[in-house]
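All protein chains but one are shown in place.
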Amino acid sequence: MLSAKCQVLRLMVPVTTIHYLVVAAALFVLGVIGVLTRRNVVIVLMSIELILNAVNLNLVAFSRMWGGLHGQVFSIFVVVDAAAEAAVGLGILIAFFRNNETINVDEIDLLKW
Amino acid sequence: MTPVATPFFFYLLSGLAIAGGLLVITRRNAIHSALALIVTLLAIAGLYLMLYAPFVAGVQIIVYAGGIMVLFLFVIMLVSLERTAKERQFNRMWPVGLLAGCSLLALFMSVYAKGKGLFVERGPQLPESENTQQIGIMLYGEAGRMGQYTFAFEIASLLLLVAILGAVIMAKKRI
Amino acid sequence: MNAQADPENALTNLDLETSERPHLDSNELIINMGPQHPATHGVLRVILRLDGEKVLGTECVIGYLHRGVEKIGENRTYTMFNPYVDRMDYVAAVSNGLGYCQTVEKLLNVEAPPRANYVRVILTELNRIASHQLWLGTHALDIGAMTPLFYTFRDREEILKIFEKYCGARLTTHAFRIGGCQYETYRGFEKEVKNYLQYLAPHIDEYEELLTTNRIWLERTKKVGVISAADAIALGVTGPVLRASGVKWDIRKAQPYANYSAFDFDIPTGENGDTYDRYLVRMAEMRQSLRIIEQAVNGIPEGPIMAKVPKVIKPPVGEVYHSIEAPKGELGYFIVSDGSTQPYRVRVRPPSFVNLQALDIMVRGLLVADVVAVIGTLDIVLGEVDR
Partner (left out) sequence: MLDLLRSYLGSTLTPGQANNQLWALIYVLIIFAGVSVAVMTMNWVERKALAHFQVRLGPMRVGPHGLLQPIADAIKLLIKEDIIPSEADKFVFWIAPLIGLLASFTVYTVVPFGPSQAVSDMNIGILFMLGVSSLAVLGVVMAGWASNSHYPLIGALRSSAQMVSYEVAMGLAVVSAILMTSLHGLGLYGVSKFGDGTGTLSMIGIVQAQQEQHVWFLFKFFPLGFMAFGIFAIAMIAETNRAPFDLPEAESELTAGYHTEYSGLRWSLFMLAEYAAMIAVSSIAVTLWLGGWMRPFPNWLSGSAWDLVFSLFAGLTFVALAVIAFVGVVRMPRHSYFRVQTIGLAGFGLLLALIGILLLGIVIGAKVSHHDILNRTTEGMTNVYWFLFKVAVFMYLYIWYRATWPRYRFDQLMRVGWKVMLPVSLGVLIVTAIVGVILG
């Protein structure tokens, strides 16, 4: 019974690198749209995380494709970068919110308060 | 171990990831966005597992879902967003943004469609069981030799240090 | 503290001077602690103004347990009012009764016979121990240590049994009458009290073993809720809270009543006026109480237990103030008599109420968790605060 089901699933198209690339592209585009359209800084930051994740997915998929580990190592660097970016971004956000009581990108249009 | 029902899990996980991504950029409430993002991140961790990258998947869960997202939730709770949630969510340039995004997608798709033959499986596949060790060797080196990425790794640690200092100074009461 | 503050407008009275930008700080939060809260020892409501978890200011809203005890006193005869005072500080009912009876005796110019005084001292000191035990248990529970509560309640039970045997009631004892005690001690009273002294001394060590050198306990109580001697005196704080700040003031020594001058005991004092010192002072007081009881029960004289007091008490016109050292501090009664069978005015100076005033200056700048510890260390009983 179980194996029969597996057979059915194996009949589906085998998953290749391009499948992952399409998913990554979709996530990347979603992230870009989020960054470009949302007003809430927190959500903008989260969209950036989406973009970084799309990049990571690409890197890991290519690393699988070429059989090396360089892509995976690089994706770890990207994660480190994402952590640093999130920490600093949210720090700025907190400082900003404390002074201005807003976190809308539209209203953050001066360099100094 | 050989994976079971690969296409099924691939479509499940990628569907979850994309649905989560959609929710991230459409939800009115930032907490809901964050939760959707967590779903996306976990789904991507699953995809990494399917790509035989267990270490990256583990890092993804620990650092992203367990660390960064908690930070996000923490900040969202600190800056109470009741007012923000009632306001207009998208800026005035949203059609432009949407257009840009869609054209980007079209670009990607056309590239993939044109270059289909480029993306095929090739190269020797490293056994999964040595994945972590190999990554470790690449990062730290082995038997007295410096690894390929040791220097970059040190720089990354410096980046983190700077980020910590920056975040602490930013979040201080009165700058 | 605005005792009569309108609860609706209570927030407007909150002191805002501690914050530079009172309305802009994103972290500020106003929290209502109580009246239904596990750590406010009854129905105290504390409005906390927090910056994150730091306390910027507090305001106590009291009166949820107000029963108008003082007003009731004006409508009852002197004898009839006696049981009511037990309901103020219900964990130290014997002390309340003692204070009231002695005040009326002072008004009547009657002296209780020596034997009655000895019995009074024994029961009052036992009650002091019971009150401190209850304080210790609940205070430790507030700070998160569950176990002392059960230890103290186990031992407090024995005291309550002695009370029950003596006067039939455990909590609101109504043990004393104006002019002495109504009941002669029961057979074996002295022996039971002596046994209890033997029993309790090692058990106090047991409480101390759990807490006194416990690292977390030290961290939670040292330098928490500090009040200087000057502040304490200015606010009228009395009892162990005052003594922990280094002021050697105990009414049993300063204005001895009920034969206390005959006993040899020390006044334990602290140095820093923090929660830990108050804890040490109360623990030492329990030991001193044991000493007093031991002397009293060994020297208890024979004789009448009740002075000659008229059936209908009609004190002469005049006013009197008398205070005793209740477990929580100075418990004073001010009675104005117009010569009738009922007091013209009764005013109680409750230690809990006055001590509660110190809450605000004790918790400013501390954290929410410390508010709980400080409320515990003040040892308030809401029945007495609200009356």
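Residue numbering begins at 1 within each chain, and the chains themselves are lettered A, B and C in the order written.
What we mean here is this: contacts are C-beta pairs under 8 Å (C-beta built on N, C-alpha and C of every residue); 3 or more make two chains touch, one makes a residue touch a chain.
What you see is a predicted model, and the numbers here were worked out from it, not measured in a lab.
Shown chains touched by the missing chain in the whole complex: B, C.
Touch with the chain omitted from the figure is made, among B:57, B:79, B:156 or B:170, by B:57. Contact residues of chain C toward the unshown chain are 29, 31-32, 37-39, 53, 140-147, 149-151, 154, 210-211, 214, 216-217, 219-220, 367-372. Listed by residue number, the positions of chain B touching the unshown chain are 1-2, 4, 29, 31-32, 35, 38, 54-55, 57-59, 61-62, 65-67, 69-71, 73-74, 77-78, 128-133, 136-137, 142-144.
What we mean here is this: only the chains that are shown with their structure count from here on.
Centre-to-centre spacing of chain A and chain C amounts to 62 Å, using the average Cα coordinate of each chain.
The distance from the centre of chain B to the centre of chain C, with each centre set as the mean of the Cα atoms, comes to 61 Å.
Listed for chain C are residues 26, each touching two or more other chains. Those residues of chain B in touch with two or more other chains are numbered 78-79.
Chain A meets chain B in the complex at residues 5-6, 9-10, 12-23, 25-40, 42-43, 45-47, 49-50, 53, 56-57, 60-61, 63-70, 72-73, 75-77, 79-88, 90-95, 97, 102-106. For chain B in complex with chain A, the touching residues are 4-8, 10, 14, 17-18, 21-22, 24-25, 27, 30, 33-34, 37, 40-41, 44, 47-48, 50-53, 55-56, 59-60, 63-64, 67-68, 71-72, 75-76, 78-79, 81, 84, 87-94, 96-98, 100-102, 104-105, 108-109, 112, 116, 119-126, 131, 134-135, 138-139, 148-149, 152-153, 156, 159-160, 162-164, 166-172, 175.
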